[in-house]
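Note that one protein chain of the assembly has been removed; the remaining protein chains are unaltered in position.
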Amino acid sequence: MKFSRRDVLKTAMKGALVMALPLSAFKILSPSEARASVRESNVRWGFLVDTNKCVGCGFCVKACKLENEVPYEVPLTRTWVERYVILKDGRTLIDTPMGGRDGFTDPKIQERDVNPKDIAKAFFVPKLCNQCENPPCVQVCPVGATYQTASGVSLVDREWCIGCGYCIMACPYGARFFHPVHHVAEKCTFCYHRITQGMKTACVNACPFGARKLGNLKDLSDPVTKTILSERVGILKDAFGTKPQVYYLGLDENVR
Amino acid sequence: MKSHVLRPLWVVLAVVALTMAIRPLVVPSDFGVGERGFMYSYHRKSNEGEWRAFKVKYQTKEYCSECHDEQYESNMASKHKVIQCENCHGPALEHPEEPEKLVIDRSRAQCLRCHAYLPYPSSFRAKMKGIVSSEHNEGEPCADCHDPHEPDL
Partner (left out) sequence: MTPEVVHGAEMMVHGAEWTIKELFTYPNEYVYWTIQIVMYPYLTGLVAGAFVLSSLYHVFGQDDLKDIAKFALVFSFALLIVAPMPLLFHLQQPQRNFEVMLTPHFTSAIAAFGMVYSFYMAIVASEIWFVYRKFFVEQTIELKGKAGIGNMLLRTLYHILTLGAYDLSEGAIHKDEKAIKLLAAVGIPVACFLHGYAGFIFGSVKANALWMTPLMPVIFIMSAIVSGIALCMLTDIIIMEWKKFRIKTSKKRWEITAEEVVGAEIDIVKKTAKYLLGFMIAALTLELVDLIFRGYTAMKSWDILRTVIYGKDFTKIFIYQYGFGNVLPFVLLLLPRLTVKRAAIAAALVLFGVFMMRWNVVIGGQAFSLSFAGYMEYHIPVIPHSMETFKEGVTGALFMGILPFILFWLFNKIIPCLKFKQ
């Protein structure tokens, strides 16, 4: 078989092309870049919600919207509060007017008058992005626009998101939505811009009753971590294997 | 005569090569795999810094106390010490430079958030002092009779 120079060049070109594709798709951080972010890996953000303390005032929802520039007049929100009224006959009434933005001031729920004598139990459940350890929303992003930091916060790159909505469909908790102004995926970021500066999240600060707490799950002296490790806590929809990092005290079986 | 059969393949490879050539012009150079691996952190690294730089709006009570120490002291001595000033007055931002004045919300709806009584035995809400709005000066601002900073009943 004769190998002309042309053949050799052709084969070399083909080989180079074959190599270029996988390498360029998987650029790994350089060692210095990786080292620079190591300090973050001492932190794993976690959240503790005490549903015994939540009164449904909705200050957290208001604060979140204003802090994170989510348009105030739309029902979309990064965090919300759900009201549960469980009646003695077993019926469950649930609502979240504007996500609880204006609190809950009307005893009527789902346009129904409820006789207080019929109430077996009733409570409020704040919800937000669970910053899962195995986030299905990040897994399904087709272009690498959403990702999780070393400290466990999942973020969306607004410049890169194509707005396909796959991450929104993939989140079992309904935490994601399309931002009405930026037209890309949006979600709770644990106020990443605040917590990386030593502040608390807007919702944690706003809560007058201490129903919301933020902590570093890698710090065993952190009061939040201590509570999670020593008291009985629940998580939402654990069967999905997402390993959510928002823990609940007083989580009822009726909570969706 | 050389076989023409592979010509479409060359066209396809040329398209692939063109795509790879364009890629570094369009894809940011810091786009790659992060600390959480390919599945959970394939992204543009500089976006993390962009989120860190997002503007902080709420300053918390300590910021307000620097100037408004009177209200702060009286508030901290009352039952409403648990409430952030900004909960009712909105985010401080760079007040008093920008904005010069914050909102003073005297609306009834603000107070009813906590103080509209709801008969929920398993929630702290039922333990809070509350009113049935239609039976207690309906339509009137609560602040007409109650001082929001240091309520005393």
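Per-chain numbering from 1; labels A and B assigned in written order.
Just so we're on the same page, a residue touches a chain if its C-beta (ideal position, glycine included) is under 8 Å from a C-beta of that chain, and two chains touch if they have at least 3 such contacts.
Since this is a predicted model, take the numbers as computed values, not measurements.
Partner chains of the missing chain, restricted to those shown and counted over the full complex, are A, B. Among A:Cys60, A:Ile86, A:Val114 or A:Cys141, only A:Cys141 touches the chain that is left out of the view. Checked against the full complex, the one of A:Pro116, A:Pro180 or A:Pro223 touching the unshown chain is A:Pro180. Of A:Lys108, A:Lys226 or A:Arg256, it is A:Arg256 that touches the chain left out of the display. Mapped onto subunit B, the interface with the missing chain covers residues 1, 3-5, 7-9, 11-12, 19, 22-23, 26-27, 31, 38-39, 42, 90-91, 103.
Counting over the whole complex, subunit A has residues 25, 66, 71-77, 80, 82, 92, 94-96, 98-99, 110, 127, 136, 139-145, 160-166, 168-178, 180-181, 183-184, 240-241, 256 touching the chain that is not drawn.
We take it that only the chains that are shown with their structure count from here on.
Computed centre separation for the pair subunit A/subunit B is 13 angstrom, with centres defined by C-alpha atoms.
Those residues of subunit A that touch subunit B in the shared complex are 13-14, 17, 20-21, 24, 26-29, 33-34, 37, 40-41, 51-59, 62-63, 66-68, 85, 102-107, 116, 119, 121-124, 134-135, 138-139, 144-150, 155, 157, 159-160, 189, 192-194, 196-197, 199, 202, 205-206, 208-210.
On the side of subunit B, the complex with subunit A involves touching residues 13, 16-17, 20, 23-24, 31-36, 38-45, 47-48, 51-58, 60, 82-84, 86-87, 90-91, 109, 112-114, 116, 118-125, 128, 133.
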